[in-house]
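Note that one protein chain is taken out, while the other chains of the complex remain in position.
Let's turn to chain A:
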Amino acid sequence: MDIRLNQLTMQFEEMTAVDRMTTTINNGELVSLLGPSGCGKSTTLMLLSGLYKPTSGEIFFGDKNVTRLDAEKRKIGMVFQNYALYPHLSVLKNIMFPLRMQKVPKKEARERAIEMAALVRIDHLLKRKPAQLSGGQQQRVAIARALVKKPKLLLLDEPLSNLDARLRLEMREEIRRIQQEVGITAVFVTHDQEEALSISDRVMLMNAGSIQQDSTPQQMYKKPVNEFVASFLGNPPINLMTVERMEARQYKLENSAQMVLLPERLNHERVRVGVRPEDLYLTDKDSGLLSGKVLHIETIGRDTMIRLKIGNTSVRALVDPKHQLQTGDICTLGADRDNIHYFDCDTGERVNVEKEAQGDADTADVEEYA
């Protein structure tokens, strides 16, 4: 069952929590809703579940318009951030609850609940009360309860945020395993980019109620459609700087005398340039993008992170630790042209140069795709 959102909008008094959202979630996909706090992720999920009704716009489950359909009729399973298990019921009773509400006979409900408990690997805990379980176990119970009635759509609202780092890693793999084993369409809300990028087929990055980019994780990372997406993803964050054209490919860093040599000719007099720290490497002066003085060196795992001062901006780069660098050294950084992103100074939209890169660099003018 595909799920289609059409111009979905949700307004709370003055606040527009979800703004004209249009997208399609394909059958069997796991889609992440990613974005900063307050961007409307939970609200979107509540709209999908039917717990909130939208101000305007439509939701289709398959061919059926479910916009005004109540939650209990939508055949969905939902997992909440705080799990929302019924504290007075045992694990087994918790998982049986949705079935009992559907008047499934007790015996059958029991069997199906036990089967589901086995799938999420908590069948040894059936008699316990939620308070006697660890966070990860409660999480599994919540998933089992959401799946036991065989929903068409599984909604998860930051299900991992209450877990410690190791468990989070384990549980996100578990969620992926269960989702694929059951073959259910799932929407997963998170504000953790790594979580979103690692488990989902597709990521929808939201900001201020609207989708910024809706693509595969790799695509989002490699080709951010605007400055927000570029700066939201990646840790350490992408380096962004504003440059002004001097001549041809020679640009000057704004508010400084520092020169930046871009590998492309752009139509823009002023443009925002973004390069991820991991895409920068040390090189010699001629092929370099920019150069500056090393301010700070630190070791992050296997890499060395250096911070350069270039004009008034500082630029982070992850470099090979075999280079013997000292603070105070002057060094030059380069980047592959595919890894350099350009954004419009005013709109923040991506300035695309792909076409030009393939053609003749001297004759073809830069084409832009907003």
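Following the convention adopted for this analysis, a residue touches a chain if its C-beta (ideal position, glycine included) is under 8 Å from a C-beta of that chain, and two chains touch if they have at least 3 such contacts; residues count from 1.
Just so it is clear, contacts and distances are computed from a predicted model.
Chemist: Since a chain is absent, check the UniProt entry for it and pick the matching name: "Multiple sugar transport system permease protein", "Ferredoxin", "Sarcosine oxidase subunit alpha family protein" or "FAD-dependent oxidoreductase".
Modeler: "Multiple sugar transport system permease protein"
Chemist: Taking the entire complex into account, which one of A:Gly40, A:Gly77 or A:Pro217 touches the absent chain?
Modeler: If we include the chain that is not displayed, A:Gly77 is the one touching it.
Chemist: Of A:Pro98, A:Pro277, A:Gly292 or A:Gly334, which one is in contact with the hidden chain?
Modeler: A:Pro98
Chemist: Over the whole complex, note the residues of chain A touching the chain we left out.
Modeler: Touch with the absent chain occurs at residues 46, 49, 51, 70-72, 76-78, 80-82, 84, 86-88, 97-98, 101-102, 145-146, 149.
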